[in-house]
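Input: a single structure, listed below in structure tokens.
For this depiction, one protein chain was excluded, whereas all remaining protein chains were kept in their positions.
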Amino acid sequence: MLTSILLSAGLALMGAGIGAGIVAIGAGLGIGRIGGQAMESIARQPEAAGKVQTAMLIIAALIEVVSLFAVVVCLLIALNAGGLTF
Amino acid sequence: MLTSILLSAGLALMGAGIGAGIVAIGAGLGIGRIGGQAMESIARQPEAAGKVQTAMLIIAALIEVVSLFAVVVCLLIALNAGGLTF
Amino acid sequence: MLTSILLSAGLALMGAGIGAGIVAIGAGLGIGRIGGQAMESIARQPEAAGKVQTAMLIIAALIEVVSLFAVVVCLLIALNAGGLTF
Amino acid sequence: MLTSILLSAGLALMGAGIGAGIVAIGAGLGIGRIGGQAMESIARQPEAAGKVQTAMLIIAALIEVVSLFAVVVCLLIALNAGGLTF
Partner (left out) sequence: MLTSILLSAGLALMGAGIGAGIVAIGAGLGIGRIGGQAMESIARQPEAAGKVQTAMLIIAALIEVVSLFAVVVCLLIALNAGGLTF
């Protein structure tokens, strides 16, 4: 019986870990694309650097919100699953 | 008996964690593409920065709604599955 | 007996979580592509920004409908599976 | 016996959730591509915006029909499998 208590905690922790990793892929793909093309844009029109930087931060913040929310879900799972083992 | 109560909680938590991670990939791909091409557009037509920024936020908000909804589903699963263990 | 009642709830919750995540990939791919190319279009023809924005919202709404419908299916599964445990 | 009634319900609900997610990928890929290139087309020929928008909606409706049909299949599975437990 104690066996599968720990088995389930293991499954949950595995999911939380893999999930947290996948979140980083998502944030990296999204913010990376925004940032990379912002660099090119500032180089093409240096006098528009202010406008590009403002828009860059606004749109990247949207990805940041979703990603942090998802990491918090994974953190909650990790803490709860850690509590399953007692 | 208590065995698989906890095994099921583990499976559910694993799914919630991986699901939350996949949500971030979706938001990253979508908002990243929008944001990246908005950067290039502002650089190409700096005087159209206002119009681009307005349209950028409207369309990104659609992805944000679906993504936050999906993260909330994962959060509900994580909290319910945490409650399964009692 | 009570055993697999809860095992099935775990499987269902795992599917709901992963499914909700995959929905976000779909919405991100679709709305992101629409939005990204709308940005470029506004930059190429700033005077056509109104027409582009109208068409952008009409076509993005189609993806939004399917995605929200699919997230609601996942939410139903999550709530029903949570109810399986009683 | 009651055991696997519920195990099967879990498997079915897992399939319904993941299936609903995959449907959204399909709709996103298809309608996103149509919409993205419609944006570019309106920018290239703003006076043809009406024709492009008409054709865009006709062809996107075909994907919408298949996607909504498939989501309804997943919804039916979810409701039937929820009914399996009684």
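Residue numbering begins at 1 within each chain, and the chains themselves are lettered A, B, C and D in the order written.
Throughout what follows, a contact is a pair of C-beta atoms (placed from the backbone, for glycine too) under 8 Å apart; a residue touches a chain by one contact, two chains touch by 3 or more.
Quick caveat: nothing in here was measured; it's all calculated off a predicted structure.
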Residue numbers in chain D that touch the chain omitted from display: 1, 3-5, 7-12, 14-34, 36-38, 40-42, 44-45, 47-48, 51-52, 54-56, 58-60, 62-63, 65-67, 69-70, 73-74, 76-77, 80-81, 84
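Keep in mind that, in the parts below, only the chains that are shown with their structure count from here on.
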Separation of chain B from chain D, taking each centre as the mean of its C-alpha atoms, in whole Å: 18
Where chain A and chain D are represented by their mean Cα positions, the distance between them in whole Å: 26
Per-residue multi-chain contacts in chain A, two or more chains: none
